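Taken from a larger complex, these chains appear in their original positions, while the remainder are omitted.
By written order: A, B and C. Residues from 1 in each chain.
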Amino acid sequence: ADTGPLRFVLVPKVVHPWFDKVNDGARAAADSLSQLTGRKITVEYAAPQTADVSAQNDIIERSIATHPAGILLDPLDGKGNRAAMEESLQQGVGLTIFDSPAPEGLDVTAVGADFCEQGTLAADRLAGLIGHKGAVAIMMGVPTAPNHAERAACEKKAFAKYPDIKVVATGIDNDSIETAQKQAAAIMQSHPDLAGWVACDAAGPVGIGQAIRENGRVGKVAEVGLDNLNDMIELIRDGVAESSASSRPEMQGYWAVIAAWQKAVGQKTPKFIDTGIDILTKASLQAGAAR
Amino acid sequence: MPLETTVAAPRRGIALRGIAAHLLGNPLGGVTAALIIIFVAASLLSPYFLTGFNLMIIARSLAFVGLVTIGQSVLMILGELDLSVGAIGGLAGIAGGVLMVQLGLDPWLALLLCVMLGGLCGWINGTLVTRLRLHSLVLTIGMAGVYGGIILVVTKGVAITSIPGDIAFLGRGAIGGVPVPFVILLVCLAVVAFVMQRTPLGRYVYAIGSNADAARMLGIRVNAIRTGAFVTAGVLSAVAGMLMVARLGSAQPSIGETWVLAPIAAAVIGGVATTGGLGSPLGAVLGAVIIGIIENIIVLFGISPYWQSVVSGGIVVLAISFDAIARRAMAREN
Amino acid sequence: MSDLPGPVVRLEAIRKAYPGVVALDHVDLALRPGRVHVLAGENGAGKSTLIRVLAGLVGPDEGRIEIDGADALADRTLFGRIAYVPQELNLFGPMSVAENMFMPFAATGFGRLTLSRGGMRRAATALIERFGIHAGPDDRVDTISVPDQQLLQIARAAGRAAFDVLILDEPTSSLTASETAHLFRIVRELRAAGCAIVFVSHKMDEIFDLGDDVTVLRNGRSVGSYEMAAMTEHSLVQLMAGSAIALEERFQPRGAGDVAADPILSVRGLSGPGFHDISFELRRGEILGFAGLVGAGRSELMQSIFGYRPTRQGECLFEGRALPRGRPDRSVARGMVYLSEERKHHGIFPRLSLRENISLGILDQLARGGVIASAREGERVATVMRDFDVRSSSADKKIMFLSGGNQQKAIIGRAMARRPRLLIFDEPTKGIDIGTKFQIYRIMQRLAEEGVGIILVSSEMTELQRCASRIITMYEGRINGSFDQATTPADTLVGAIVGAGEKRHAA
């Protein structure tokens, strides 16, 4: 009986290029599973237009209504998404979480990186760049998003290790480059002595980089970015940001589909799948390009 | 329509045209017809559409925008617009979070206070508009900045979590399978529609929207009624905001951000004119149902998120065009 | 009629139906150059509709329109030969007098690519003078008085280049006697120059003063066309109404003005924008007339008493208690009603139905436990429609689709249905046919005899003489006389309103 097509719905935080990479990975996994199993396996992409939990909940619920074989979700808000996630399980639609730690008490698999480690890496690297002293700022992403919150918390903890470093400002970009740019510009206006930036999502470091450039602070304000959007890579190439601690979105999408498929066919799945972190620098990018 | 038509139609009589004529004669005809068409099309095109679960989630997610639409439609009938209704809803939600979580107030008391806060915001809008004779559109653009800004100041953009479970059923519960927020929407709609259709106060609202000077000359308390309408809109937005908090279990600073244009579009689709004096809250809510169904089927059909805005915008355009085209076609027939 | 010039315009078998009514039913009309052709008929008879068809603004369902022998429905440019003054003011309020006069500029020779402002201003000044408009060419139209707006509307149609036919649909309904006389002089000049003129009015003296021919309409049908010379007031009224009316009837309330009793309204030393130091008393059961020229300040005074406009000084006592300023709602709550002269701006609710328009004034009386009793509403509205002869195919028709006169009757009915204790009527019978006018006078008389105090502001001297017990005259914002109507010769009154014997303001 188990030869019919399987359809998964992928629900990211928001319409965003980073999630396109996740989607690419997910499709790759679906294609190879289709080949391996002979069953038609597809991934449908359903994203909220803004990073708004209630909009995301609506999308989750509407997806449940189509009875897919499983939902792959990147929750915007552990608590705010709770009801929708429970609904999914109640309706018999399996849930796989990606880009996020697993929500407590739910029978789900989580795919992602060690976000705390990712934040810590970025913060430590920035601390080194500014000689372990000075004023720094954190761009917090979507503060309710579990992975963003974890990164922010660990970045703060990392900075706290250095007595001469002070976190003087935090911004919130809600995963929007434009918001990040505005926030960063305003924060640099009110903190002329700012020495460096870290961020908590993929949009944040791009906006920060643009603001640094627009305000003529390149070389004066350091940035260690996050993730590997094209704009981020360009910022590193141009020397606006020194480096980036990047999770691997394609891998997350890939493994999320694998886990969801396992769940759909009744196999046991691990609680957590770690997809790892890359550190991108001008040098590593050149090496990559050379390869 | 001339007398002859009503007599002639059954004679020529395709039943369908009879129905169409009837619908077009009724002020709610256009929106009802559009709704039926969209509903039937959705049912035919997606097997998931007509399931109980799907209808339930449509009803639930409709409730929030629907409540705001009721208030906005009353203001529009009066010839005003309030672009701060979304911010008021968000502010009420955040205030609820602060009162319940940070100050530990009894959730029900907090709820009451927040709804009153919504009324207060509406009262401020109304008083500024009437006392200073300001232009409500721009005043409320400004006030949306103020109320929305206060949300930011209070929360710094971070949601307030751990809302007490006591009120959760307001957002998540169901009564006989019908989601509680939807029940609340229906109750509010019934009350407002009744007032608008059957009481002097409601008639006065239409009168003011049709000719405010003449209304004042008749001894109608134009300013008091205007202010009252702003208060009503504020209260309804606050209710929507609190229901959203109850549903999410957290007070998000983004609550209400999408409650500004959609209710206006819904009201116009439902036959309310921005120039005042025309339409009804019921029509406006039917307009909101249309928008809600559109959003639902976009996901059901698996339309790419990149195309969603094109599609939903396009359908809004179609929905208002439909009415216009149908009326003109009928007019040409006769 | 054989020695007359042939018609320049001929309408044949015009039919026009609106939902529920046949506004015109095979109506013929022939207009000859150098003649003033009166259209007469009761409110809703179809005069304005016929005129709109003639002006090319409304396409007839059936029939033929010939202008200079050619089919105008085939060649619509022929309608350019017809100048039209609509019954309702239709101006561009926020724009200047000059611009209103010469819009659209290209057609009037004041602009191809850019506007020739100086030329326009000069030409406007000439027309302003010719038509006796109290305004400058640069004044914003919504700041000038209604009568001046009316004159402007006429000047716009009649003042410019070539036309063969001039249509005036109730042009005098908001003009006073002297402005009317001025307008008639201009019309006669145009007639002498060979222009055909269509004239509509409900004022008998005007019809007989100006008309050469008359076509009478009744219920959308033509009763016939006649030479004016062969008509008397009685015969014309009979043709219009289908029955005779006693034109000599008077409506002074009997036993009016009990001088001993407390006055229902006393105004003391009231000043405000447009009027100064006004004091008078209105007694129970009296109809107090107010006469004056345009801009004499009567409307502003009345609106200030009512609380709609601000006052600077003085007080108004209504039944012995001061009326709060700036609160028309309080005035209404205490039993006062004001009917504005500006039907379009202050009277009707255009997008609401006739029923809603009437019941809005009495909703508090119609509500049972806070809910409007629909059955009662229907009855009361039907009563008002009957008493005031409001003709409409249905009470649910939007009032903006009623004829002007029927709109007016509806809002008069609304005002009276409230059963107020004090009624202020500002030009109440504007545009109302003579039969209904007399009916309204009768109701006013009855109300007064029941103890209601009535103030009647009117520019029709005959109206004041028919109804008022006393007449107060105003000149430039001040009261300059108070006359017992019965004993005062008309000349004395007219002398007072034009300010004879007073020091005139140096303008």
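Throughout what follows, contacts are C-beta pairs under 8 Å (C-beta built on N, C-alpha and C of every residue); 3 or more make two chains touch, one makes a residue touch a chain.
Everything numeric in this text was worked out from a predicted model, so none of it was measured.
> What are the copy numbers of each protein chain across the entire complex?
A x1, B x2, C x1
FYI, only the chains that are shown with their structure count from here on.
> Decide which interface, A-B or B-C, involves more C-beta pairs in contact, and give its chain pair.
A-B
> Using CA atom averages as chain centres, what separation in Å is found between chain A and chain C?
Chain A and chain C have C-alpha centres separated by 74 Å.
> Which whole number of Å gives the spacing of the CA centres of chain B and chain C?
The separation of the two C-alpha centroids amounts to 43 Å.
> Distance from the CA centroid of chain A to that of chain B, rounded to the nearest Å?
35
> What residues in chain B touch two or more of the other chains?
In chain B, nothing touches at least two other chains.
> What positions in chain C touch 2 or more of the other chains?
In chain C, no residue touches two or more other chains.
> Would you tell me which residues of chain C are touching chain B in their complex?
Contacts found on chain C: 17-20, 306, 308, 328-329, 331-333, 338, 340, 345-352, 356, 359-361, 363-364, 366-367, 370-372, 393.
> Which residues, counting only chain B, touch chain A once they are in their complex?
Listed in rising order, the residues are 46, 48, 51, 53-54, 57, 60-61, 64, 156-159, 161-162, 171-172, 244, 247-250, 252, 254-255, 257-258, 295-296, 299-300, 302, 304-306, 308-309.
> Please output the residues of chain A touching chain B within their complex, sorted ascending.
Going by the criterion above, the answer is residues 9, 15, 44-55, 57-59, 61-67, 77, 79-80, 82-83, 91, 140, 143-144, 170, 172, 174.
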